[in-house]
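Omission of a single protein chain aside, the complex is shown with its protein chains in their original locations.
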Amino acid sequence: MQPLTTRVKQVDRRPMNLLEKIYLPAILKGLSITFSHIFKKNPTISYPEKTRPFSPVFRGLHILNRDEEGRENCTACGLCAVACPAEAITMEAAERKPGEENLYREEKYAARYEINMLRCIFCGLCEEACPKDAIYLSETFAPANYNRKGFIYGKTDLLIPDPVSEPEAFAAARGSRVKRTTNN
Amino acid sequence: MLLTVDLALIIEKLALIVVVVMSSLVVAMYTTFAERKVAAVLQDRSGPNRAGPFGLLQPLADGLKLFFKEEIIPNFSSKFLFILGPSLAMLTAMMTGAVIPWGDKVHFFGRDISLQIADINIGILYVFGVVSMGVYGIMIGSWASNNKYSLMGGLRAASQIISYELAMGIALIALLMVTGTLSLKTMVNQQLDSYWNVVKQPLGFFIFLICVFAECNRTPFDLPEAENELIGGYHTEYSSMKLGFYLFAEYINMFISSAVMASLFFGGYDIPLVNDAALLEKVGTNWMAAIHAGMLFVKIAFFLFLFMWVRWTLPRFRYDQLMRLGWKILIPLALFNMLLTGALILVKQNGWSF
Partner (left out) sequence: MSVTQLLFWFLSFLAIGGALMVVISRNPVHSILFLIITFFAISGHYILLNAQFLAIVNIIVYAGAIMVLFLFVVMLMNLNADTEPPHKSKYLLYGGTIAGASLMLVLVAAIKQSSGTIEFKTGNIGLINTLGKTLFTDYVFPFEISSVLFLSAMIGAVVISKKEA
């Protein structure tokens, strides 16, 4: 019969000789193996103090983007909601009033924009669907919550900090995202 | 003299008892911690490191947790026996420390105080007697639980301890033939200026070591609490500090049996490669006692590490394998060792010629 894999290892079924029957050499070998692990490096990362860096392609919590002047990019076109396979995104559009040009980049904007993080599968299709570079997935994950309601993230939770008024918070929220945005 | 009332003696012994009991409790506490740390290190993990610096307060936290757990006494069990079980286990674990010489003597208040609670002339047999009592703690507790898994655990513990006590006793007889005394103090003193007994009785020590593993219910002989077969073994029904007593008794047993092994085979408080009498001249009685006790603790620590090291290396025996090892391998081996020792002693007494 053709072996299914090349890693087949034949089991030795010969009767044990005396040295093997005493078992002591095997026990000593086992002991030395465990002892050698004392000198091995411990791979544990003590979490709250130290964190592992996320990969640049990690898809975590969504962030609604602003442009350099601090205006919201989103035009409530609904493409992200259409693209979403888990139907986690809900939005309501509104028209920009005169005098709100410094808040919203285009004439139409999302008055309500909600993502249900319990439904979201963090596939990143919304990010790909967005023509305005208004939504992207950050390198954090949704924190735990006691209520289901707490997992429905509104605009206040999702919007990135204003780059004009709070540049540090904005830079922190962008993180390594800058690298990714340059090539699209 | 026996039963003569001497107030100073009573105070002195009482103080010694308190010190020994407290230190064995503290050592047992930190052995639980060390067990987890050693397990972690052997498995490339960190182990408990949250409570206090390096997790040193972890045993306190564990104890506190056990104290605050709900006490559950099963409805159909005999309440008195249910409580007696863990108490007996703890009591017998503590009692063994009485005959172990923790050091030579100290000099306080113009009195020479021996660092051994009781130097009785049957020393090592006393240890055996108390150890054979230890099984009652487990058996009574398991029966009083009114649970078949507990009972199975208890029966396993009883048969295992009785089986391995035999091989242990026979291995010890060979040692007693060499030393010619039952008193642990005399044995340690014999080893002070000559070879350790392990040189004279390597096979005997080996059998004794295996039997101690079995007596302490340590892996690979921890069948009484084989959790994949018996839920929790004999302490299935126990909760709160009564469970804590059972767990604690195991660690105290480990500590005491390490001390016994060190005293019997590894020179007790003897400092290797050092002339004790010359050192005594230099540092004085009290410092010498401190050094001696420290040395004994180093040896005990080594054995405790060995217990843990083996635990995290070897898997558990099957029950028939356990019994076969005890009855068909260790006892004949111990008998052979006894005969060999006897023959060698005879040869030596006759000046290597007949």
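Labels A and B are assigned to the chains in the order they are written; within every chain, residues are numbered from 1.
Throughout what follows, contacts are C-beta pairs under 8 Å (C-beta built on N, C-alpha and C of every residue); 3 or more make two chains touch, one makes a residue touch a chain.
Computed from a predicted model, the values in this text were never measured in an experiment.
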Which chains here would be touched by the one that got left out?
B
Of B:Phe33, B:Trp102, B:Tyr126 or B:Phe221, the one touching the omitted chain in the full complex
B:Tyr126
Of B:Ile117, B:Met139, B:Leu175 or B:Ala262, the residue that touches the missing chain is B:Met139
Given B:Ser23, B:Ser87, B:Ser159 or B:Thr285, the correct residue touching the omitted chain is B:Ser159
What does the interface between chain B and the hidden chain look like in terms of residue numbers?
1-3, 5, 81, 120-122, 125-126, 128-129, 132-133, 135-136, 139-140, 143, 151, 154-155, 158-159, 162, 165, 182
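Please note the rule applied: only the chains that are shown with their structure count from here on.
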Given the complex with chain B, which residues does chain A contribute to the contact?
27, 30-31, 33-35, 37-38, 40-44, 46
Chain B contacts chain A in the complex at 41-46, 49, 309-310, 312-314
